[in-house]
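The complex is shown incomplete by one protein chain, all other protein chains being positioned as in the whole.
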Amino acid sequence: MVPRGERHHLINLFGYRVSWAQLAWFGHRASGLGVLFYLFMHIVETSTVLFGPEVYNAAVGIFKNLPARLGEVVLMAALVYHALNGLRVMAMDFWPRLTEYYRPLTYGVIGATVVAMVPLALIMLRPFAPWG
Amino acid sequence: MTTTTRRPRTIYTNPSRAARPKPEASGRERFWWYFMRLSGLALVFLALGHMFIMHVLVELTGGEIDFAFVQSRWGTPFWRIYDFLLLVLAFVHGANGARIVIGDYVANRTARNFLIGSLLVVSGIWLILGMAVIVFFDPNTAPPVGPFS
Amino acid sequence: MDVQLRIRRYNPEADDEPHWEEYTVPAEPNDRVLDLLHHVKWYQDGTLTFRRSCAHGVCGSDAMLINGRNRLACEYLVKDAGPQITVEAIRGMAVLKDLLVDMEPFWESYRQVKPFLVNDEIPVDGKERRQSPADRDRFEDTSRCILCAACTTACPVFWADQSYVGPAAIVNAHRFIVDSRDTAKEERLQIMADPDGVWRCRTTFNCVEACPRDIKITRAILEVTAEIGKAGLR
Partner (left out) sequence: MTLVSGRSAIPPTRVHEMDAVVVGAGGAGLYAALELKQELGLEARIGVISKLYPSRSHTGAAQGGVCAALGNTEEDHWEWHWFDTVKGGDYLVDQDAAEVMCHDAVETIINLEHLGLPFDRTPDGLINQRRFGGHTRNYGEGPVRRSCFAADRTGHAILQTLFQQCIRHDVTFFDEYQVLDLALPQGSGGPVTGVIALETATTELHAFRAKAVLFATGGYGKIFKVTSNAHTLTGDGMAIPYRRGLPLEDMEFFQFHPTGMYRLGFLLSEAMRGEGGFLVNDRGERFMERYAPTMKDLASRDVISRSIYLEIAEGRGIGGKDYVHLDVRHLGADVLNTKLPDMSGFIRTYFGLEPLTDLVPIQPTAHYAMGGVPTDIDGRVLADATGAIVPGFYAAGEVACVSVHGANRLGTNSLLDILVFGRRAGKKMAAELADLSQPVADAGAEVSVQTRISGLLAGTDGERPAVIRSELQEVMFLKCGVYRTEQLLAECRDEVAGLRERAQHLLVDDKGCRYNTDLGEALELGFLLDCAEATVESALARTETRGGHAREDFPERDDANWLKHTFATRDPASGAMSMAYKPVTITEFQPKPRTY
């Protein structure tokens, strides 16, 4: 039996039980930084348009394979999650009373990300998939 | 034999007057707090919209991202402004986020200031680069133009 | 029934590094973890050091990291903790000995928020100041704080950087900021708007999960933030 009050905790990381809400925060931070890192690369990639079609098409071409596409799916997931969780944080920020529902809201954000990512991933991976 | 290290314990006298640093530049963090939220709200449409178009719609319509695609897209001012806004907001939002993260984990003042300074410089250069691309890209001239030619 | 008690021990006079020690302690399901610690201290090893006083969750002395979460040792029963119990000092504060930490920085943050009513005007009739039950209710929750530090030392932001004023101090600022009798609201908001003030909260809710009084801490923090927003400070 899970002890009383422990249900909301996932794993014991470095000796402290990580709650879903703490995980949600960590995910927000990681996804934000990840997207920022991608943005850096994306700017370099896009700036090659200034060098004409050959250079640009070659640059974009580097990312037209399965591993890169998988990376884009992860990027999409990160952004979707970051956005949904950002909305959750903002909702609580502007209506502090909502903090009382932080657990259901957190579960909602995580669940919604998963649900949204299923069709998105299927579409994005279509060119590389047997059904595509 | 172990020796005793004595660390004098603070006795707090005159606490209401002593050791109370004047709060510094309080408006600054307030600005960034609100900025993060408002830019976040805008980014829901801008960033998710961008991703949706580039990775989902293009896929669904069987299109391809290449030079011609960019050419046609940045041919309209609407998309230029859209992408410009996205770029600036996402960059400032993200860079400030990174600043916050550094602030959380780097307690040492010097190291923190150095890292945040570097972040500022690097992001500045990148942001200018990005803005330049959007502003100077000329869909009608195929050969290299602009500041890098 | 016997309980395995793992305690992170540190004696600055003898050890270079903290280390874990195990004790087997007889226990009843309704015993508190504090009873087990007492059993060790009283009958097995008198050098085990921790703070405690009231033994029923009202004085705030004995916040510890027990089985992976901050709680009061006197409020956590063996039947909930199970037969294996891990105890260490709360995090983010200097461990001075075993389970006892340096509380001075915590009190410093507390004192920083001016935790006292400021209002030197006394009603002319010499009677009490009037306050409606609704106004009184606004700080009911935050005035319940027992200053145990469980929240602040559960906060990931505080773990990483102790210059964050911490949820406990904000809770106590809130207590006065929303008190209709207080006249120093501006000043308090100014303190809370410091870069190490409310802005550093990342709504992680670890504080809320740790608080033995079930205070709605994050809500209080965000209410203070909203007040700062309204006040239009420079």
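To keep things simple, chains are lettered A, B and C as they appear, and every chain counts its residues starting from 1.
Rule of thumb we're sticking to: a residue touches a chain if its C-beta (ideal position, glycine included) is under 8 Å from a C-beta of that chain, and two chains touch if they have at least 3 such contacts.
Predicted model only: the values in this text are computed from it and were never measured.
Across C:111, C:174, C:200 or C:216, the residue that sits in touch with the chain not pictured is C:111. Residues of subunit C that touch the chain left out of view are 11-14, 30, 41-43, 45-47, 49-61, 75, 77, 79, 96-97, 100, 103, 107, 111, 114-119, 122, 126-133, 136, 139-140, 143-144, 146-147, 176, 179, 181-182.
Just so it is clear, only the chains that are shown with their structure count from here on.
Averaged Cα coordinates give subunit A a centre that lies 33 Å from the centre of subunit C. The geometric centre of subunit B is 34 Å away from that of subunit C, both derived from CA atoms. Looking at subunit A, residues 29, 93-94 sit in touch with two or more other chains.
With touch defined as above, subunit B holds no residue shared between interfaces to two or more other chains. Subunit C contributes residues 12-14, 104, 107-108, 111-112, 114, 157, 160-163, 190-191, 193-195, 197, 199-200, 202, 225, 228-229, 233-234 to its touches with subunit B in the complex. Interface residues of subunit A, counted against subunit C in their complex, comprise 3-5, 8-9, 12, 15-17, 19, 21-22, 25-26, 29, 89, 92-94, 96-97, 99-100, 102.
Residues of subunit B touching subunit C in their complex: 2-5, 9-10, 12, 15-16, 19-20, 23-30, 32-34, 103-105, 107.
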